[in-house]
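Yeah, one chain of the complex is gone here, protein chain that is, but the others are all in their spots.
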Amino acid sequence: MRFKYVVAIIRADVLDALETKLGTLHVRGITVTKVMGFGEYTDFFSKSHLTEHIKVEIFVEESKVEATANAIMDVAHSDVPGAGIVAILPVDKFLHIRTRSEALPDQV
Amino acid sequence: MRFKYVVAIIRADVLDALETKLGTLHVRGITVTKVMGFGEYTDFFSKSHLTEHIKVEIFVEESKVEATANAIMDVAHSDVPGAGIVAILPVDKFLHIRTRSEALPDQV
Partner (left out) sequence: MRFKYVVAIIRADVLDALETKLGTLHVRGITVTKVMGFGEYTDFFSKSHLTEHIKVEIFVEESKVEATANAIMDVAHSDVPGAGIVAILPVDKFLHIRTRSEALPDQV
């Protein structure tokens, strides 16, 4: 199984919707961090435009990476500036510590 | 020298043991962030199961990546859900700002 690392910077208010959406895709395992962003949507030099976003990190099987990125864009999409970004990075190896393998013991 | 980027999401209470273990491997340079996780081990839809973990990030020479991942799994291993994950990502370039190179001035 090949994995990818999906990183998104999104507005905090869409997190609930994202969790629900990812649940329907059986994407399990999402890490959330508060970050400060200076994006393309802000006056880069003005601290007052600094915005609080969340960073979402998901390790996902390659077969689900497209659906995961689309799910993030669906829930986070907005025509106003500051909607955020999604990036997909390659992963050499992904392991669950409990099983010391890529699979979960009870994974279907 | 080739580097890899090791990312782990683990329980906060194993951090001390991890530092000690990594020290014996001469793995120097570890970054720690508090994160919120919704893992495979939780009821995905229930906020009350949201858990606080730490994210550990380590840039390590390729020759030590296996030992580093094993060290993390050794200290963080648990049969109960929520033990966490370890991922290894490729790195194009890794530089120490002090030396502007991959090597430290006094590195053995």
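By letter and in written order, the chains are A and B; residue numbering begins at 1 in each of them.
The criterion applied here is as follows: contacts are C-beta pairs under 8 Å (C-beta built on N, C-alpha and C of every residue); 3 or more make two chains touch, one makes a residue touch a chain.
If you're wondering where the values come from, they're calculated on a predicted model, not measured in any experiment.
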| item | value |
| --- | --- |
| Contact partner of the left-out chain, one of B:I10, B:I30 or B:A76 | B:I30 |
| For chain A, residues in touch with the removed chain | 4, 7-10, 33-41, 44-45, 53, 55, 69, 72-73, 76-79, 81, 83-90 |
| Footprint left on chain B by the chain that the document does not show | 3, 5, 19-20, 22-23, 28-33, 59, 89-98, 100, 104, 107 |
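Quick note on the criterion: only the chains that are shown with their structure count from here on.
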| item | value |
| --- | --- |
| Centre-to-centre distance between chain B and chain A (centres being mean Cα positions), rounded to whole Å | 19 |
